[in-house]
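For this depiction, one protein chain was excluded, whereas all remaining protein chains were kept in their positions.
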Amino acid sequence: MKTQEIADFVSGKLFGAGDIEIIGIAEVLKASNGQIAFVEKAGTFTATKASCLIVHDDFDTYLSNQETPSEIITRGCYISVRQPKLAFALIAEKLHPPKKPTPGIHPSAVISESARIGSDVFIAAHVSVGDNSVIGVGTQLRAGAKVGDRVKIGSDCVIHPNVFIEDCCTIGHKVILHSGVVIGADGFGYVRDKQKHVKFPQIGTVVIEDDVEIGANSCVDRGALGETRIGAGTKIDNLVQVGHNVNIGKHVIIAAQTGISGSVVIEDDCTIGGQVGFGDHVRVLSGAVIGSQAGVLPGKIVRPGVWWGTPIQPLDEYKRQNAHVKSIERLKAEVKLLKKIFEDKPLP
Amino acid sequence: MKTQEIADFVSGKLFGAGDIEIIGIAEVLKASNGQIAFVEKAGTFTATKASCLIVHDDFDTYLSNQETPSEIITRGCYISVRQPKLAFALIAEKLHPPKKPTPGIHPSAVISESARIGSDVFIAAHVSVGDNSVIGVGTQLRAGAKVGDRVKIGSDCVIHPNVFIEDCCTIGHKVILHSGVVIGADGFGYVRDKQKHVKFPQIGTVVIEDDVEIGANSCVDRGALGETRIGAGTKIDNLVQVGHNVNIGKHVIIAAQTGISGSVVIEDDCTIGGQVGFGDHVRVLSGAVIGSQAGVLPGKIVRPGVWWGTPIQPLDEYKRQNAHVKSIERLKAEVKLLKKIFEDKPLP
Partner (left out) sequence: MKTQEIADFVSGKLFGAGDIEIIGIAEVLKASNGQIAFVEKAGTFTATKASCLIVHDDFDTYLSNQETPSEIITRGCYISVRQPKLAFALIAEKLHPPKKPTPGIHPSAVISESARIGSDVFIAAHVSVGDNSVIGVGTQLRAGAKVGDRVKIGSDCVIHPNVFIEDCCTIGHKVILHSGVVIGADGFGYVRDKQKHVKFPQIGTVVIEDDVEIGANSCVDRGALGETRIGAGTKIDNLVQVGHNVNIGKHVIIAAQTGISGSVVIEDDCTIGGQVGFGDHVRVLSGAVIGSQAGVLPGKIVRPGVWWGTPIQPLDEYKRQNAHVKSIERLKAEVKLLKKIFEDKPLP
């Protein structure tokens, strides 16, 4: 892409030449000729060798305050936008589109005769697809992915190597499941019968809506009776556990190694840190933010705001409480002094 | 099953027609015609459309206190038992028996000539079984499961897709290993030699007894020299780490993402929450309950009772301590006031 094309594509303002050919993206300090980079804040880009730099709108002001603006401009060109990182991500998608292997089914794949495979599907070596499953147009099943019976996968999904999708689960369009993800394994439910644990039925399903991405080796258990659902646009990191009958809303972010117990509801637009633990039947209201390693007790309703700690509390309270704990030492000294005063000078 | 049959099967008391055909189970609020549901407590079932309801023994009392009992009865029939959830689980197993694929070995599977495969075994696509391994009667090895050399798997097990069982491990009867489980990888043990870490031998085994269920992507490491053992009837959730030489007793429950370091002993009938961490050589005595996210220091002996926090303490103490921490603010104010009194009115 030429620099002018890029500026138009991100609705940015171009400074410098519009006909420089950009062939790739790079980090600002490691970029070289032919690459485009970005800086979040003015003032951090001085050493770049990128041919073009995405900068913030406030760059003009910055530039006019510099002593040698001409030198900066002659080094290349730049494009100013309101959200440099976002513009960079969009350009990256253009310049480095995800690999799209040639459609086809590898002869070592084992596909049920009753499965319906859409056009432009890529099925790699050692994949298996069960009875009556449906694979949507343009979807990739990479090496060793295993799809059960009566599974529906939408179009343009990427199912990475060694993923397993259990019977009857439904995957939307443009879903990305990273390597080792397990969708639809039995939930963890038992009923005590004297000493033994009798398995509670785990015969529900999983529904994963469009544009969801799930990280490597994460697990989403099927519903016990109903469904486990992950809403459109939600992004889940690696090694996350999603229990049975969990309902996650749209555009939620969940970082690595978080564990979500059965029947938890996380509403739209929440942000959940890493290694957070949710007891069962928690409800997180839309827009809440929960810090890493927090623990949410069963049944808790988490209101919008920023939460922290175990058991979770508002971040401000958490910080205040931490400060209080740190002040115990001084408090003890003060009390000791007061006591000493009494002992030295007893009241009449 | 007819309603009378079901009542007999769970030793329950039938109210209403005994000849209603029940074809499936469902949640009480989502059930429809031909389905059976359950309620744990009287009073929560009023809106169900289930054809039959499993209720608690105390339902009779409840019913006689209602203004329109006749309406409830005409809506269908019900069966009263002492443990509705347990009865429901047992009925579910009858009505929805686990899928039993037609026995046979898929041509893409790679089975060593020296392996002994029992009758009625199902071996799916892309499975491999190593030398001198034994697969018991009626066991399923689902797609992509990998079994090493000299492994013994009992009868009626379900080994889900992409499971790996390393050489020389032993799996009992009716064991369920969910997708991505790794049994018998090397434990994590090194000896420092100046700067380098020399691998301590990890040449022991894993023994998994009958009726164990292990969740997706969990790991059970082999013993360093001896064995790692998981006792009969124990149930382990997803993404759990079981270190080398751990010995877990019978009928233990371990929730997701818990990590158990080397040589820990967890005795029979313990219940362990999610994201718990055990230092090495901990011993948890029979019947102990450890809350989620707790941390147990190395070498600790955990007595029966309910434990919480890091480092773990009895739940009551944990709660009291949390309350104390919350009271620091008030305590500081009180001390400040006392100090002020002194300053304002100094003692003679």
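Letters A and B mark the chains in the order given here, with residues in each chain numbered from 1 onward.
The rule is short, and it goes like this: a residue touches a chain if its C-beta (ideal position, glycine included) is under 8 Å from a C-beta of that chain, and two chains touch if they have at least 3 such contacts.
Since the structure is predicted, the reported quantities are computational estimates derived from the model, not experimental observations.
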item: Chain not shown: contacting residue from B:G118, B:G279 or B:P314; value: B:G279
item: Among B:Q4, B:S108, B:N132 or B:S286, the residue in touch with the chain that has been omitted; value: B:S108
item: Hidden partner chain, touching residue among A:S112, A:N238 or A:Q313; value: A:N238
item: Contact residue for the chain not shown (choose from B:G16, B:G144 or B:G291); value: B:G144
item: Those residues of chain A which, in the complete complex, touch the missing chain; value: 25-27, 30, 83, 85-86, 88-90, 92-93, 96, 99, 106, 108, 124-126, 142-144, 160-162, 176, 178-180, 211, 213, 215-217, 233, 235, 237-239, 250-251, 253, 255-257, 269, 274-275, 292-293, 325-326, 328-329, 331-332, 335, 338-339, 342, 347-348
item: Chain B residues that touch the omitted chain in the full complex; value: 108, 110, 126, 128, 144, 146, 162, 164, 166-167, 180, 182, 185-186, 188, 190-193, 195-201, 203, 217, 219, 221, 225-226, 239, 241, 243, 257, 259, 261, 275, 277, 279, 295, 310, 320-321, 324-325, 327-328, 331, 334-335, 338, 341, 345, 347
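By definition in this document, only the chains that are shown with their structure count from here on.
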item: Cα superposition angle of chain A on its copy chain B, in degrees to the nearest 5; value: 120
